[in-house]
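For reference, the structure is listed below as structure tokens.
Note that this complex is displayed minus one protein chain, with the remaining chains in position.
Lettered A and B in written order, each chain numbered from 1.
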Amino acid sequence: MNKNIKVSTKNLDFYYGSSQALYDVSLTFPSNRVTALIGPSGCGKSTFLRCFNRMNDLIPGSRMTGEILFDGQNINQPSVDVVTLRSRIGMVFQKPNPFPKTIFENVAYGLRVNGIRDRESIQERVEESLKWAALWEEVKDRLHTSALGLSGGQQQRLCIARALAVKPEILLMDEPASALDPIATQKIEELIHELKKDLTILIVTHNMQQAGRVSDFTAFFYMGKLVESNETQKIFTRPRLKQTEDYITGRFG
Amino acid sequence: MFLSRTSREKIIRRLFFVIAFVSIGTLFLIFLFLVLEGLPIFKEVSVAQFIGGHYWYPTSDPPDFGIFPLILASLAVTVLSAAISIPLGVMTAIYLAEIASRRFREIAKPVIELLASLPSVVIGFFGMVVVAPFLQETFNLGTGLNLFNAALMLAFMSVPTICSISEDAIYSVPKELKEASLALGATRLETIVKVVLPASISGISTAVILGLSRAIGETMVVLMVAGGAAMIPGSIFDPVRPLPASIAAEMAEAPFRGSHYHALFATGIVLFLFTFCFNLIADQIAHKYQQTGAATL
Partner (left out) sequence: MSFEVQSSSPLTLERTAPMDSSQQAYQARLRRRKTWEGLVFSLFWGAVAITALGLFIILFFMVANGWQAITLTFLTEAPREAMTQGGILPCIVGTVCLALGAMAFAFPIGIASAVYLSEYARPGKTLRLIRLGINNLAGVPSVVFGLFGLALFVTYFRFGVSILSGALTLGAMSLPVIIGTTEEALKAVPNTYREASLGLGATKWQTIYRVVLPAALPGILTGGILGIGRAAGETAPIMFTAAVFFTPSLPSSLFDKVMALPYHIYVLATAGTEIEATRPLQYGTALVLITLVLGLNLMAILYRSRLRKKSR
């Protein structure tokens, strides 16, 4: 069982200054599975997601207690190097955020900061990542044009390719399709299906149908607390708690 | 009031429109009067002699009106001060925008604005009475009032301009871009160098050019500490006489509408054109490369 658990949290509390955003969250994430984090706005799901690559470190006055075990190792301690951590845990943000550089340079960025100088390896890896993110066919003829010229959906897939290039083991996705149209969303969802063969995926989403479509496991958050988590199938058909059922069926939220 | 509301509105609108042109009008008048009072000198010397002439002896008989040493002095002082102020200003800006805690930034920013408002005569005075004797003793010089001292004081005056505008540009780089870089495993320094600075380079360039423009046009500092010798400098410790210093120092003694007087106005034209070009370039950069924000859909 343990071998199948990629990452887990144990009694995780999170504070912004004096206000607590997460209460005692303990949750496990199986390898090569997609876990959806759902809940109403402000329930802490995005904060939770950003704990895994310690992105919350950037917020002055924030504090996190409890354990996050990544391959059995607690990463919530000062001695853990966030730079290495973040190269092992990739992230895709809510709004597509390509750098104002060329498509090629966007994907190559993570490789370059990680010390890869060799032009051929970079080229290879860029191509590989773009193919992986199902973007290659659309951009192969204009790799050296600005990434800002791509459509929103393409930009988001570029951001995914950029994250994949560094070969992360986990991909954190923070409402990756919330700013996209339905067709672009569908492409992203298909991509997630493909990606889970190689990575463990944590996805925050507002969209119940999306959670149902893409995830294997679902965790429901409310007011900073983990209310219920289970296989997506079960949570959507037979939730244990009334609160979960109300949210999923759209009675509140 | 017999005017209808709409026609009154129209008149008010026109009025504001006209007033908005006062700034341009002033700029035009400045140039016009510089030219009117400056042109007569070119009856005596050619433009080439004036700009390229190596000797500035306006009160000799016959006088020499060659401002080349003055132009050179202005450029030398500006370049040397830029070598100090650009790194200092930009690095301070990066520190404040990217590294400092919010509290430190909130205190430091107003302090820098205060520094920018220090009257130039005070800085010139400081350069004269404190820095000059110090330089003279330390480097065993004939005079502490020289090119280096002027550059140092000018740098001190342009650091706030450079820092404050660069800081705004750096600070306004979208958080999303920085997060994207950090999330890929880049260090903060790598993020600054590879993402933040390229994204804010137009703002930083504007800041640098405006800082240089301020330095080249600054008068009191060079008047008081540059030493005043209208010679081509041989070392950074030679006294020099930049353009603004020459105008400010000599105008009081120049006979009204004599050749010297006209020559000083012509010097003013040169100075005006220098700063005008700097400002046009800054404006072009700011306009053309408006900062790239987060990708929009």
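Quick notes on this structure:
Definition applied: a contact is a pair of C-beta atoms (placed from the backbone, for glycine too) under 8 Å apart; a residue touches a chain by one contact, two chains touch by 3 or more.
Only a predicted model underlies this, so the values are computations on that prediction, with no experimental measurement involved.
Within the complete assembly, B:123 is the residue of B:45, B:72 or B:123 that touches the hidden chain. Panel shows subunit B; residues 5, 8-9, 12-13, 15-17, 19-24, 26-27, 29-30, 33-34, 36-37, 87-88, 91-92, 94-96, 99-100, 106, 108, 110-115, 117-126, 128-130, 156, 159, 163, 187-190, 210, 213-214, 216-220, 223-224, 244, 247-248, 251-252, 264-265, 268, 271-272, 275-276, 278-280, 282-283, 287 of it touch the chain omitted from the view. Take subunit A: the residues that touch the chain left off the picture are 1-2, 5, 8, 10, 26-28, 67, 69-70, 72-75, 77, 79-81, 83-85, 87-88, 110-111, 114-116, 118, 121, 125, 165-167, 226, 229.
Rule of thumb we're sticking to: only the chains that are shown with their structure count from here on.
Averaged C-alpha coordinates give centres for subunit A and subunit B that are 48 Å from one another.
Subunit B meets subunit A in the complex at residues 101-102, 174, 176-177, 179-187, 190, 194-195, 198-199, 292, 294-295, 297.
Across the interface of their complex, subunit B is touched by residues 53, 55, 58, 60, 83-88, 90-91, 93, 95-101, 109-110, 112-114, 147-148, 151-152, 155, 159, 162-163, 166, 179-180 of subunit A.
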